[in-house]
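In what follows, a single structure is set out as structure tokens and then discussed.
Here the complex is missing one protein chain, while the rest keep their positions.
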Amino acid sequence: MYTKKTYSTLQMAIWTRYETLLFTIIILAVVAAYYFLDLAWLKIPWTPLALIGTAVAFVIGFQNNSAYGRIWEARKIWGGIVNTSRTFGMFVQDMLTNEHTQKPVADKVLQSEIKTLTYRHIAWMTALRHAMRALKPWETTTNHRTNREWDTKPPELGVDLKDDLAPYLTSEDLADILKKDNKQTALLYQQSHHLRKLKEQGVIWEFSFLELEGVLQELFTLQGKSERIKNFPYPRHFATLNHFFMWIFVLLLPLALVPQFGEIGSEIAEKYPLIGNLFVWVCVPFYIIVAWIFHTMERIGRTGENPFEGTANDVPISTIARGIEIDLRQNLGEDKDSIPKQFPMKHDTQF
Amino acid sequence: MYTKKTYSTLQMAIWTRYETLLFTIIILAVVAAYYFLDLAWLKIPWTPLALIGTAVAFVIGFQNNSAYGRIWEARKIWGGIVNTSRTFGMFVQDMLTNEHTQKPVADKVLQSEIKTLTYRHIAWMTALRHAMRALKPWETTTNHRTNREWDTKPPELGVDLKDDLAPYLTSEDLADILKKDNKQTALLYQQSHHLRKLKEQGVIWEFSFLELEGVLQELFTLQGKSERIKNFPYPRHFATLNHFFMWIFVLLLPLALVPQFGEIGSEIAEKYPLIGNLFVWVCVPFYIIVAWIFHTMERIGRTGENPFEGTANDVPISTIARGIEIDLRQNLGEDKDSIPKQFPMKHDTQF
Amino acid sequence: MYTKKTYSTLQMAIWTRYETLLFTIIILAVVAAYYFLDLAWLKIPWTPLALIGTAVAFVIGFQNNSAYGRIWEARKIWGGIVNTSRTFGMFVQDMLTNEHTQKPVADKVLQSEIKTLTYRHIAWMTALRHAMRALKPWETTTNHRTNREWDTKPPELGVDLKDDLAPYLTSEDLADILKKDNKQTALLYQQSHHLRKLKEQGVIWEFSFLELEGVLQELFTLQGKSERIKNFPYPRHFATLNHFFMWIFVLLLPLALVPQFGEIGSEIAEKYPLIGNLFVWVCVPFYIIVAWIFHTMERIGRTGENPFEGTANDVPISTIARGIEIDLRQNLGEDKDSIPKQFPMKHDTQF
Amino acid sequence: MYTKKTYSTLQMAIWTRYETLLFTIIILAVVAAYYFLDLAWLKIPWTPLALIGTAVAFVIGFQNNSAYGRIWEARKIWGGIVNTSRTFGMFVQDMLTNEHTQKPVADKVLQSEIKTLTYRHIAWMTALRHAMRALKPWETTTNHRTNREWDTKPPELGVDLKDDLAPYLTSEDLADILKKDNKQTALLYQQSHHLRKLKEQGVIWEFSFLELEGVLQELFTLQGKSERIKNFPYPRHFATLNHFFMWIFVLLLPLALVPQFGEIGSEIAEKYPLIGNLFVWVCVPFYIIVAWIFHTMERIGRTGENPFEGTANDVPISTIARGIEIDLRQNLGEDKDSIPKQFPMKHDTQF
Partner (left out) sequence: MYTKKTYSTLQMAIWTRYETLLFTIIILAVVAAYYFLDLAWLKIPWTPLALIGTAVAFVIGFQNNSAYGRIWEARKIWGGIVNTSRTFGMFVQDMLTNEHTQKPVADKVLQSEIKTLTYRHIAWMTALRHAMRALKPWETTTNHRTNREWDTKPPELGVDLKDDLAPYLTSEDLADILKKDNKQTALLYQQSHHLRKLKEQGVIWEFSFLELEGVLQELFTLQGKSERIKNFPYPRHFATLNHFFMWIFVLLLPLALVPQFGEIGSEIAEKYPLIGNLFVWVCVPFYIIVAWIFHTMERIGRTGENPFEGTANDVPISTIARGIEIDLRQNLGEDKDSIPKQFPMKHDTQF
């Protein structure tokens, strides 16, 4: 998540330099053809082209709206993970008691059980954020050189999940988890088995057990929603079509634009022959601007479609998860120094 | 669900080749009529046509938005089935205990009851996905030859429901189910009767029973939502009208476009008689592009309206259901080899 | 609910024949006036008219979106009735037991109580769908002759509610219900009183009673939502205005369109005097098409505004309710022959 | 809430007569200036003005959509009040029993407690609808003379809240309530204290008490949502801007429109000098129509922004509340004659 008010003009210019270059080449080629090959006769009418342009602006507007919807929904889901995690931490602290045990359990043992449950919860978040960072076939944002340049590699990449899980689980639990395909799910099953054991000991009252199972149910829901956004892209047929429409518009544009500048040039030529003759070249910057707007409008939507890729515009799940961890462990009474620090920002970007 | 970033240009061209051909014929006929029969006088003004074009782009934009809404809602529902299935699996594992039985039930018997309930749940998902694949009178996407060519037949077609259910049910249960019209509903009734029996034995605590009935209630909700999208199409009057509007626009377009290219040709003819004379034919590719854009924009929405038909843009319910099955059975402790594999993709498409 | 992919062109033509006729008369009158009275000077500029046209397309687009929202919400509510009905049937079957009775109740008596509750639930659905079919002052779709022609009278019309309720209630209950204004509400109060009695007998465990009251609460919610859509139309001031705007546009259109065809005619006349002279009449079909599009776009929204009127585009509540009845009674173990059949479709329309 | 299909043309004409007059004066002044002062040279180009017009139509479209959203949300909230009220009535009737009392309470006493709770609920609705009718600084619809003329004063105005509450509360409760700022909140606190007392007597089982507290919680939610819409207007900065934009467009319009009619007049004058000379006056009705459309489109949104003011387009909360009262009291077994009648409609408007 980029944290400044706006990207700078320079950043935008660098980010879009290849397209800008491409548009420059296209328009220079067309203008040169018109200028040197006397192609002034080749022109297409404006009205249908403007109509295409309007339709393209319209469908891309809708698509960007949907892309925003996906980011915002993803952020809501991770907001829900924040809330449910805090609730889980609170419930666990106040629902493990000696009121229903037949023989009281030592306070230290209770604290240790609370810590085990809380740490396993952190492990669940860790497994989930690693799963969200896996690369899908339709997630190609980072393939684009100008996206790669930002070098905003999320902290999950290059770290083995096993190493990230180890501090939060017993080696036995860890071994069990690594055997399953979906680690997150398996961790919640472990939580439930643990709660059941505590219930059978009487440490958790039977009704508190139901309540805590309800929290696990909520965590399954949040996990599943997050996986849904990860696993189901913005429908590719809409995305493909809008991409095509934009390029068709951008490629047809010179055929209407250049002749029109040519005509303006002819008018001018009556008074200022030199300027009039060269005027068609003024078309170049103007075309670049128009094409750049339409292309960037579409690209910006494409870039934001998949909110977990880890680019500058995505939901900062690593930061959120670490924030919860800090919260939970402070409220467990841990010392601030023993708790990991928040992940650092790179280029004003949270991960 | 198509899993690549975009469809290729070639795929799009093949998919739309009949319309492209039709538009080619239309425009060739009209241009020929203008060219050979001297119909240049027959023209209609641009402004009202552009207005229709804008209106058409607008309403199709809305319709595609709704189509996307249907796909996304369908995906959410099946995401809910994922979450509730995992919860059901977890609850069943930790809520069948000996704490409230008068005489303890052997652990093996408990495990077998857990397995019966979990397998019947998989049967429920199987019945539901078969029901979602039944053909409705308004689901005609697969009738279109270019859609058929993709040959993306979902795994439910060509398999008898009975065979698909058999591995998960006792023969008695299966016989009972097959007598009912709505198999899914009947399966949940069986689950409930089973839970009740276990409750009466004391294997399920009375309050856990209520909790589990709540999960069944949630499954009824999800099943009903999925059936709702299946049984209630995007309102046919809106769909029909938008289809008509698009064709009206596409068919009127030559009457404004060809004369305009004719006029440009006349202008050119003053300087280049030959090019000017032939220029009207330049209209042909341009018309095809504009008509293709409007038609494809509408077709793409139509194709995605019914998210369970099994086409390349639909919700991959077979894959999702199989994924849950794998998850549930791994967490039952089954060996990976004894669990069916995920359905294979065809043409990069999940089913 | 219309169940075909699209309405046929013929159906649309018949459905809109009066407007088409009206537009024909209007444009013939105007063209005749221009042609014979030499009114060519009377014209209005295109730009502001196009602006109105765009604005009209825009607001009608929004209105149709809202109309769709109403239909879709109505369908969701009745989908909710499906789900909650199945849940109610299941809960009733498995929550009436002898576990908490002081002296056991005969199984036959239990079955009879279950049947009474289930049948009263069907009575509730019946009362609700009758209430949904009552005519509201703003529901005038069926007044329009071309709508009436479809003759899609829902099964509730022409049947006395009392006769439809009688098979599902004791005569005492029925008499009590008929005294109340809102029959549906009174039926749910009866259900609750009945459940309470069973709870006091111990047939329903106290906590199951709370659960079942929760289901009744859900039914109140669904009933109330359905009544809300019935009783609160799409705000009349928006609807009125959009209707006016559309007509203003359609009536101003000839003043810009006819002179423009006249001008084109004059140009033509230089070369082909006869064709040029008559060309203004080409305006007639073109005007009809444009006016028809704008009018139909608005009419289609108006037609779908009230989803319970029983027209071809409405939510098929009779079919849904009957479907639930079949489901519930099959799962009560009733013989298929003793259960009423689904309501037949007329003109491919479900009611 | 207006209950007819559409407002009549006459009603609309009367309602907007001041603006119509104003537009007439404006355009007459401008045309006169052009005609008599020879200002034909003063004109502005159409394209940027059309652009403003499109933008204005667009933002007003969005605003009206939001206004509709507010009305619809308000209606949903009051629909929720209907549902929860019925539920509350039902729960109270079946959850006050003698099952858990140590010494049985007389049936008559039970009935009286049920009635007290139900009547206090009606008092809560009454207090809430009075609160919704209080005037906010941004609710100025009724200041406009043409709105006042409709004289649709809701029944809450001119009636003292105290008098309206008195029939439903003991004088002690009433005195207590009147001391609090927020009467509605205080009434729900009273309900809760009453329920607690009944619970302590054993008349309400402890778990039923929790259930009933849950219903009160739901009522707090609904009350709070209703107050939120009342207390938080559509953001004034958006509203202000859209209002300004509309007026800028309407005031610039003559500068483009009049010269254009002037030019058409000049053309005509070549053939019909008299008509051509006077033609510019044809601009007058045309301008009025265009300005009227844009102004009314904006005004209609403004009028519907605050759904509780009591105008013809608002949510009929008085009618809804009275409807619930009738429902509740009929189900208490009260005689129809002893129950107040529904509020009468004025000018086809429910309040």
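Going by the order they are written in, the chains are A, B, C and D; count residues from 1 in each one.
Methods note: a contact is a pair of C-beta atoms (placed from the backbone, for glycine too) under 8 Å apart; a residue touches a chain by one contact, two chains touch by 3 or more.
In this text, all values refer to a predicted model and were calculated from it rather than measured experimentally.
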Contact with the hidden chain (one of A:Tyr34, A:Phe91 or A:Phe308): A:Phe91
Option from D:Asp181, D:Glu270 or D:Asp337 whose C-beta touches the chain left out: D:Asp181
Chain not shown: contacting residue from D:Glu99, D:Asp160 or D:Glu206: D:Glu206
Absent chain, residues of subunit A that touch it: 1-7, 9, 12, 46, 50, 53-54, 57-58, 61, 64-65, 68, 71, 75-76, 79-80, 82-83, 86-87, 89-91, 93-94, 97, 99, 205, 207-208, 211, 253, 257, 260-261, 264, 268, 271-272, 275-276, 279, 282, 286, 289-290, 293-294, 296-297, 300, 303-304, 312-313, 315, 326-327, 330-331, 348
Hidden partner interface residues of subunit D, rising order: 41-45, 47-48, 50-52, 54-55, 58-59, 62, 66, 136-138, 140, 180-182, 185-186, 188-189, 192-193, 195-196, 200, 206-207, 210, 213, 216-217, 220-221, 223-225, 227-228, 232-233, 235-241, 243-245, 248, 252
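The rule is simple: only the chains that are shown with their structure count from here on.
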Chain-contact steps, minimal, separating subunit C from subunit A: 2
Chain labels contacting subunit B and also subunit D: C
Geometric centre distance via CA averages, subunit D-subunit C, whole Å: 25
Junction residues of subunit D - those touching two or more other chains: none
